[in-house]
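A protein chain is absent from this complex, but the other protein chains hold their places.
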Amino acid sequence: MRRPFSYKLNIFLFLLPALILFVGVLIAPIILSGYYSLTEWNGLLTPKFIGLANYQELFTSKSINIMRALKNAMLLAFFSTCIQLPFALWLALKLSRKPLGDRFYLSVYFMPVLISTVVIGQLWIKIYNPDYGVLNLFLKSLGLDSWTHVWLGDKTTALWAAFVPILWQYVGYHMLLMYAGIKGVPPELNEAAMIDGCTEGQVNRYIIIPYIKPILRVSVIFAVTGSLKSFDLIYVLTNGGPNHATEVPSTLMINLLFLRNRYGMGSTIAVMLIVLCFVFAIIINMIFKEDKGR
Amino acid sequence: MNTATLDKKYPPVRSNKKPKKTAGQIASYVVLVIWAFISLFPVYWMLTFSLKNNAEIFGENVIGLPKYWVWENYTRAMNTGNMPQYFLNSVIVAVSTILITLVASIMATYAMTRLDWKLSKTTHKFFMLGLTIPIHASIVPLYTTLARVHMLNSYWALIIPYSAFSLAMGILISVGFMGDIPYDLDEACFIDGCGVWGTFIRIIAPLMMPAVATVGIYTFLQCWNELMFANVFISKDSLKTLPVGVQALSGQYTTDWGPIGAALSIATIPTLLVYVFLSKQIQDSFIAGAVKG
Partner (left out) sequence: MKKLLAILLTALFVLTAVSALAEEQITLQLWSIATESDSSHQAYVDAIAAFEADHPNIKIEHTPTENEAYKTKIKAAMSSGEELPDIFFTWGMGFLKDFVDAGRVVCLDDYYGAYAEELPQAMATNVTYDGKMFGVPYTMSLVTLYANMDILAEVGYDHIPATYEEMMDCCDKLVAAGKIPFGVSGKELWCLSEYVEPLVIKSVGGETLKAMYNGEESWNNEGVIAAIAAFQEMKAKGYFDPSADGLGNDEVKNNFIAGNYAFYQNGSWNNADIGSKAEFAVQAGTFPVLNPDVTLYQMIGGPNNTLAVTESCEHKEEAIEAAFYLAKFFSDADYKSGANLPCWAADPNAEVSDLVKSAADMASKADSMVLFGDNFLSADAANTYLDYIGQAWAGDITPEEYAEGLDADLH
C-alpha cells in the first residue's frame, strides 16, 4: 500500500506530544547535565569548562566520598532484592491461594504505598525518637534497655534504621505486581501439577515462579534502580547524616547543588546516576535472559 | 481485560478438598497477621497521637487510644500550615499530570503500534529508556530553564516534568491495553473512510478507557510523593504540594507532636478514605498494569 505524505505527517503528529515531553524534559536536560558536569559552576557566575576534573575529583575526594554513597545505595539494592522481594513474593504466593481474609491482607499490605513518603518518614522519625519513640519504649517495656539506641543518630544503626521504612513501604508494591503475575498462571498447569501430587512448594518452585519470571525481572529492575536513585525517605529521615553515614548519591547531589553551590559537581553525580541505572538495567536483563536459555 | 474477567476464566488455585491445617500453614498465617499489624501500626499510631496532648504522647499513654480527645491539634495544624491548600495543590498537579500522561502516551502508543512505519520499534525502545532514567538527574537544567521562562513557582513547573517522567510507564501500559483491541475494528473503520484521526478518536480512544485507571494509578504513585522537584521548583507557600508542606510544618513543630500528628493525618486521611472505598478497583487497575506491562 502506498503511504501518502499525510500519513507520515499524522504519525509524527501522534508522536508529537510525547516526543516534546520526552525530549524536552528528559533527553535535552540530560545532555545539558552532561555539559555542566564538565564545568566549574557555582550557579551564579557563568560555567567554566574544566574537562573531566569533576569526575576525577568525584572519585578521589575524601570530603565528597562518593564511594560511601554508592556503597549505601548498593546495600539498599541488595536488601531490596534479597529480603524485600523474596518476602513480597512469599506474601503474593500465600495470598494467591486465597487464605481467609485475603482481600483484607492485600489491601493492608498495599496501603503504605499510597501514603506520602514524607508522612511515612516523619512517622518513622517519631517511632525512632530516642526518648519518646515507640521502638525504644517497646524495648524498655521488655526490659531490654541495653538494646535501645539513638536509631537515626547513631552512625552504627542509622543506615539500617533508614532502610527499614524504605523496604517496609514498598513490600506491598512488589507483592501486588507479583500477585498479578501469579493470577495470570493458567490454572491447567497448576491442576496438572496438583494431580501429579506436587506439594504447594513444588508448584511454586517449578510452575509459578518460572512462569512469572518477566514480572520478577521488572520487580528486580525497579528495586535496584529505585535503590540507586532513592531520595525521599533518606532525605526526610536523616538527610544523609549522621556524619554522612546514610548518604546516597541523590542526597549527596542535592547537598552539593544547594548547600555547597557546586552545580558542576552536582551534575557530575547526576550523570553518574544515569549511567549506573542503565548499566544495572542491562545487567539484570542479561541475567534473566541467560536463565531463560538454560 | 481486567482481573474481574480473569477471575471468571480462571478460578482461584484452591483445591476442593478441605485442606488440613498443618503447622506450616498456621505459621504462615501468623506471619500474614503480623505483617498486617506492622503495616497498619504506624498509621494507627499516627491517628491516635494526633489526638493526644504531650503528656500522653510522651509517656502516660503512648500506644493506647487518647484519653482526652485534643481536637485542638487539628485546628492548630490547619491554622499554621495551609494543609487544605497543599492538598488541593497536590491534587491539581496529580490530576493534570495524569491527564497529560494519558493523552500523550495513548497517542504515541497508537502511532507506534497501529500505524505502520519503519522506526516504530526503535521509537518504542527509545521511550522505554525513560523507565530507568532517574528523575533527579535533570534537576539543574530543568531548574535553570524553568527560571529562564519564568515558570518556577507555577503548577506547570511540576506538571511538565512529572508528565515527562510518567510517560514511559504510561506507554508501557498503553501498549499492553491497545494490543487487546482487535485490529479488525480499526481496519473496518479505516475502510469506512475514517482516516487515522477518525479511527483513533472513534475506535481506539473509547476502547482505551480501561487503561485510564491503570495509567492513572501508576502516574499517581510517581507524582504524589515526589519531594525533590517540589521542594526546589516551588517556593511560594500557596503553591506548595503536600510533601513539601508537611515537611515544612514538621520542621516548625519538632517538639509538639500533637499538631504534627494532626498534619500528617490530614495529609493521609483523604487518600486512605479513597483507598478504603475503592481498594478493589485500585488494586485491579494496578494488577492490570502489571499484566499488560
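Chains here go by letter, A and B, matching the order in which they are written, and residues are numbered from 1 within each.
In this text, a residue touches a chain if its C-beta (ideal position, glycine included) is under 8 Å from a C-beta of that chain, and two chains touch if they have at least 3 such contacts.
As the structure is a computational prediction, the values presented were derived from the model and not from experiment.
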| item | value |
| --- | --- |
| Residue of A:Leu44, A:Leu142 or A:Ile195 in touch with the missing chain, whole complex considered | A:Leu44 |
| Selected from A:Ser33, A:Asn54, A:Asn204 or A:Asn255 as touching the chain missing from the view | A:Asn255 |
| Candidate in contact with the missing chain, chosen from A:Pro99, A:Gly153 or A:Gly184 | A:Gly153 |
| Of A:Thr60, A:Asn243 or A:Asn285, the one touching the omitted chain in the full complex | A:Asn243 |
| Missing-chain contacts mapped onto subunit B | 80, 143-144, 147-148, 150, 152-153, 231-232, 235-237, 248, 251-252, 254-255 |
| Subunit A residues touching the omitted chain (full complex) | 42-45, 63, 128-131, 150-155, 241-244, 255, 258-263 |
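Basically, only the chains that are shown with their structure count from here on.
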| item | value |
| --- | --- |
| Subunit A to subunit B touching residues, read off their complex | 3, 7-8, 10-11, 14-15, 17-19, 21-22, 24-26, 28-30, 32-33, 36, 91, 94-100, 103-120, 122-124, 126-127, 131-132, 134, 137, 168, 171-173, 176-177, 179-181, 183-187, 190, 194, 215, 218, 221, 225, 228-229, 231-232, 235-236, 250, 253-254, 257-258, 263, 266-267, 270-271, 273-274, 277-278, 281 |
| List of subunit B residues in touch with subunit A within their complex | 3, 6, 10-15, 28-29, 32, 35-36, 38-40, 42-43, 45-46, 49, 57-59, 62-63, 100, 103-105, 107-108, 110-112, 115-117, 123, 126-127, 129-142, 145, 160-161, 163-165, 167, 171, 196-197, 200, 221, 224-228, 232, 242-244, 246-247, 250, 257, 260, 264, 267-268, 271-272, 275, 279-280, 282-283, 286-291, 293 |
